[in-house]
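All protein chains but one are shown in place.
Note that the chains are named A and B in the order they appear, and that numbering of residues resets to 1 at the start of each chain.
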Amino acid sequence: MSAQVRVAGVEFSYPDGRAALRGVDLVVESGERVAILGPNGAGKTTLALHLNGIYQPSSGTVTIGDLQVVEANFSEIRRRVGMVFQDSNDQLFMPKVRDDVAFGPANLGVTGAELEQRVQSALAAVGGEALADRPAHHLSGGERRRAALATVLAMDPDVLVFDEPSSDLDGAGRRELVSALSSLGLTQIVITHDLPLALELCPRAVIMREGRIVADGETRAMLVDATLLAENRLELPFGFQLGGPLEG
Amino acid sequence: MGTGHSHALYVHEHSPLHQLAPEAKIVAAFGLVVAIAVTPRQAVWAFAGYAVIAAGLVAMSRVGFRFVAIRLLAVAPFVVFALFIPFIATGETVEVWGMQLSVEGLWGMWNILAKAVLGASVSIVLTATTEIPEIIRGMGVLRVPVLFTSIAMFMVRYLELIADELRRTRLAMTSRGYAPRWLSQAAPIASAAGALFVRSYERGERVHAAMLSRGFTGTMPSIDDRRATSSEWAAALSLVALAAFVAIAAAMTS
Partner (left out) sequence: MVRGGQDLRCGANCERIATVCIVALMILAMHAPDGFLDAGTALVTALISVAVLAFALRQAKSQLADKAIPLAGITAAFIFAAQMFNFPVAAGTTGHLIGGALAAILLGPSVGVVVVTIVVVVQALAFADGGLTALGYNVLNMAIIPAYGGYAVFRLFRTWLPKSTGGVVGATAVSAWASVVMAAIAFSIQWLFGASAPVSFDDVFVAMVGVHALIGIGEAVISSLAVGAVLASRPDLVYGAHDLDRAQLADTKVKTRTFVIGGALVALVFAAVVSQFAVDNPDGLERVAEDTGFIQSGADHAWADFMFADYATAGISNETLSLAIAGIVGTLVTLAVAGGIFLTLKESRRRDTAPV
């Protein structure tokens, strides 16, 4: 089951007065995959943290499916929206990976055999059964990323939000990540600097700059627009060319 | 102070002690060490008995006597202190190898040596057979407040990460020619420590956000409800009873 993500007129400023979001409107349909691109400091992560109520807007609303993101609904919202953070070490905080994967469902009240079963299937979904009894600080970047994804999948979410998912991965790790995410039929929002990843995974992309969305459309169309990319400090990797026969 | 904590003392083996539930092991360790501590020093036979028990535990744990002996070096400074006592203590003296040593001093030395070494041996066997998260979980089963044990758990999880960051910072400083020898040159180290504190705090805030994102509402959920079986308790408590018997017998016959 998936859910629609609706952000309407969201504004947000940090406690020290800095404006981070200056009116963001975005609708992501159920099952859609959208990349969020943009320069550093654009507000991408800040926006993501509004989707599960970690931040709350000073004006505007955020709705996940039929529920508005307000304190009364946090428990269900946080089940529906699974967030994978930029630094996997921040979300693997238990002694063993298995404990981390169990943490989410346990908070939802799942116990005993059912909890065990959820842990097993979440780990299987990311190909991480072997990681179950390892401590987080003994894992490689790719293994940590998979474990972090498992901790979120165990909650049976409808929407997945990724903050720079390929940042500490090698080539094989990226390949595994893409195949894992492609197979999940959930609504996915992917914040990334990795333009090839955005192209491969997300048919639609959104560009943010200075707290606003400045472009929204087909990923491929955006990535061939050199002016648009330059305006937003985005750059295709060296030697990467769109429109050639190799593009799949 | 605090040198040599670089790695926990856990040794990966498959021994009966390794399998034993942590709460039972903690109780047994405490019981044994308390018995050792209250035993009057004159009852040398009792300490011989404790030594036999300790040796038996080391053997059962399969971690090796050499391993325990090396770890025992941690109490070396106090051993040195104890060894000096007969020389600096007052009171009636006795001649040993041509030296005048205080009688009470010799007894005091023996008292500290026996208890420190035996106590440390028991601690070493406990830590060598129990992974730290399990020790913390055992503490929780023994009704240590969950706030205490969950803070401890986070500490243990992030200790290596933070120690690594500190190590890397020092390496970067050394690579830029920093080789301080005097306290007056220590300012960069303190600045590095301050910066590390800020980064650690900010990581703490991110971890908190990650916990909230997975439904955390303020109390840690119970994930592991394994408990010691009655036979495990029986084994642990009989060890405590044995040690208590020796201690009481020693107290009564001294």
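We take it that contacts are C-beta pairs under 8 Å (C-beta built on N, C-alpha and C of every residue); 3 or more make two chains touch, one makes a residue touch a chain.
Not measured: the values here are computed from a predicted model.
Remark: the absent chain touches shown chains B in the intact complex. In the complete complex, the hidden chain is touched by one of B:20, B:132, B:228 or B:246, namely B:132. Listed by residue number, the positions of chain B touching the unshown chain are 1-6, 8-9, 26, 29-30, 33-34, 36-38, 71, 74-78, 80-82, 84-85, 87-95, 98-102, 104-105, 108-109, 111-112, 114-116, 118-120, 122-124, 126-127, 132, 135-136, 139, 145, 147-148, 150-159, 161-163, 166, 170, 180-183, 185-187, 189-191, 193-198, 200-201, 203-205, 207-208, 211, 216-218, 220.
Everything below uses one rule, namely that only the chains that are shown with their structure count from here on.
Our note on geometry: chain A versus chain B, Cα centroid distance of 42 Å, whole angstroms.
In the complex of the two chains, the chain A residues touching chain B come out as 49, 52-54, 75, 78-79, 81-83, 85, 87, 89-91, 93-96, 99, 102-104, 106-108, 111, 115, 135-137, 151-152, 155. Across the interface of their complex, chain A is touched by residues 131-133, 153-154, 156-158, 160-161, 203, 206-207, 209-217, 221-224 of chain B.
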